[in-house]
Every structure is written in C-alpha cells, then in structure tokens.
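Only a single protein chain was left out; the remaining protein chains are all shown in position.
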Amino acid sequence: MLQAILDHYNYWIAILLMMIGLYTVVARGNLVKKLVGLNIFQTSVFLLYITMGKVTGGTAPILDDRFTVYSNPLPHVLILTAIVVGVATTALGLALVVRIRESYGTIEEDELDLLDGET
Amino acid sequence: MRHHRVLRVISKLLIPFIMLFALYVQFHGDFGPGGGFQAGVIMASAFILYGLIFGLENARKVAPPGVITMLVAAGVLIYAGTGYAGLLKGGNFLDYNVLAATPVGGQHLGILIIEFGVGTTVAAAMITIFFLFAGRER
Partner (left out) sequence: MAANLIPHLPALQVIIPLVAAPLCLLAGRTGFAWVIAFIASVAATITAAALAYLTYHDGTISYHMGGWAPPWGIEYVVDTANAFILLLVSSIATMVLIYSPASVAKEIRPGRGHLYYCMYILCLTGLLGIAITGDAFNVFVFLEVSSLSSYALIAMGGQRKALTAAFQYLVMGTIGATFFLIGVGLLYMMTGTLNMADLAKRIPEIQDSRPVLAAFAFITVGLALKAALFPLHLWLPNAYAYAPSGVSAFMAATATKVSLYVLLRFTFTIFGAEFAFGNLPLSWVLLVPAVIAMFAGSFSAMFQRDIKRMLAYSSVAQIGYITLAISLGTNAGVMAALVHIFNHGLMKAALFCAMGCIFYRIGSTRIDQMAGLGRQMPWTFAAIVAGGLSLLGVPLTAGFISKWYLVQAAMQSGLWILVVLIAVSSMLALVYVWRLVEALYFKEPNPGRETVAEAPMSMLVPTLLLAGANIYFGIDTRVPVAMAENAANLLMQGLGQ
C-alpha cells in the first residue's frame, strides 16, 4: 500500500497542490490570495503534464549519437504554452485587483459585496 | 534606490550579461534548449532590473512605453508574417519547408524568425506589464 503511494509520488504531489489551490480559491476572501490559489492550482496541472513526459532512463531530447532513449518533449512544450497563458491570466487578474482597489478601496470579498449591495 | 551603490554597480555589470544570455537562449534555441518565450522573459528581466534600481523614469527613457507597445504588436506580426510567407510560397500556413532552398534550411530559417517574433512579443509584453503596475500612482 505504502509502496503504491510512493511509486506514484508525482501524482500525489499534483493532487495535493491541486486541492490546496482550489481550496484557497474557494475559501479565501482576499482577491490576491484567490489569485495565489489559482496559480497553485494551475501549477499542479503543469506538474502533472511535465512528469508525464519523463521516460525512465531517458535523457534530454536533444539528438545525439550517444543516446537512444529520450524523454518526451511534447508535454514540456504544451506546458510552456499553458505557463504563458497562466502568466497572462495572473497579470490580468492582478490588474483587475489594482483597479478594484482603486475604485472600491478594498480587496476583501465580503466588503466588496457590502459595497456592491449599497449601490 | 538611488543611494545603494552596490546594487547600482552590480546591476550595471549584470544587465549586459543578462541581455547576452537572453540572446543566446533566443538564437541557440534551434540547437539546444531555449526559445522565444524564455528569451523574452530573460530580456524583459534586464529592463525590469534597470527599472527597479534606477527608477521608472529612467527605464521609460530607455524603453519608451509607446515603442514597447508597438513591439508587442510587431512580434505577433513577425510570427504571422512568416506564416503568410509560407502561404505565398505555395505551402500551408506556417510551412517552413518552402521558405529556403532546402526543407531543412527552411525549417531552420522559419523557426528562427518565428521564435524571434515570439521573443519580441513576450519581452515587450513583460516590460509593459511591469510599467503598468509600477506606474500606478497611489
């Protein structure tokens, strides 16, 4: 049982991070903390993909006569794209938080709800 | 940060090497690990470091926001332009094989230009993001 868990430690890490991230998004009222949670959540998926590309005994996928087994580069490339998307999402999210702070004076969700309710 | 002499000297020393490394990652990308995304971020970090140490005003003089915005668009246009070049030369969109005399040469040329476009856009976008956040008056 323990061995089964240890053999797949990469998945457990991904699942753990995923749950931490999702919980942070749901449970925290501070908008910046929500974005932090969102980032952790996305990172867990990046890890899931990257560990998928590992081939046992494989080396970095640069062609060379000395090697025959290479790791799969495709997941890395996919995740590079996803990371860029993640950066864009975070930048946009933070920009929104800055503007929310400027027009509401707070970035706490419950206070925002109160302020929205009054108008 | 005007009075931190150590930071100012060290960053002045480092910035050229950061940029050089960015160019290495950019243009060595078709032989080893690297490429436009990474190079763009490294290049932007040089500008961001400069902005942090020497102030936003100076950074804006080095990299005028108007020009940087143009570069964001220019990078995408370089990318798309390469794609269209493939179309005009009789291949599919983004087909590099037809760009040069031999398919292998075409692939090299194509990916080099494409990654240059990506690098330009990423670097310019990162610098823009930095300027926009740092320039917000409170």
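For clarity, chains are labelled A and B in written order, and residue numbers in each chain start from 1.
Criterion: contacts are C-beta pairs under 8 Å (C-beta built on N, C-alpha and C of every residue); 3 or more make two chains touch, one makes a residue touch a chain.
Remember, it's a predicted structure, so these values are computed and weren't measured experimentally.
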Touch residues of chain B, complete complex, unshown partner: 69-70, 72-74, 76-77, 80, 83-84, 86-87, 91-97
Touching residues on chain A - with respect to the absent chain: 22, 25, 31, 34-35, 38, 41-42, 45, 48-49, 52, 75, 78, 81-82, 85, 88-89, 92-93, 96-97, 99-100, 103-104, 112, 116, 119
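In this section, only the chains that are shown with their structure count from here on.
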Separation of chain A from chain B, taking each centre as the mean of its C-alpha atoms, in whole Å: 24
In the complex, chain A residues that touch chain B: 60, 62, 80, 83-84, 91, 94-95, 98
Touching residues on chain B, where the partner in the complex is chain A: 32-33, 35, 37, 122, 129, 132-133, 136
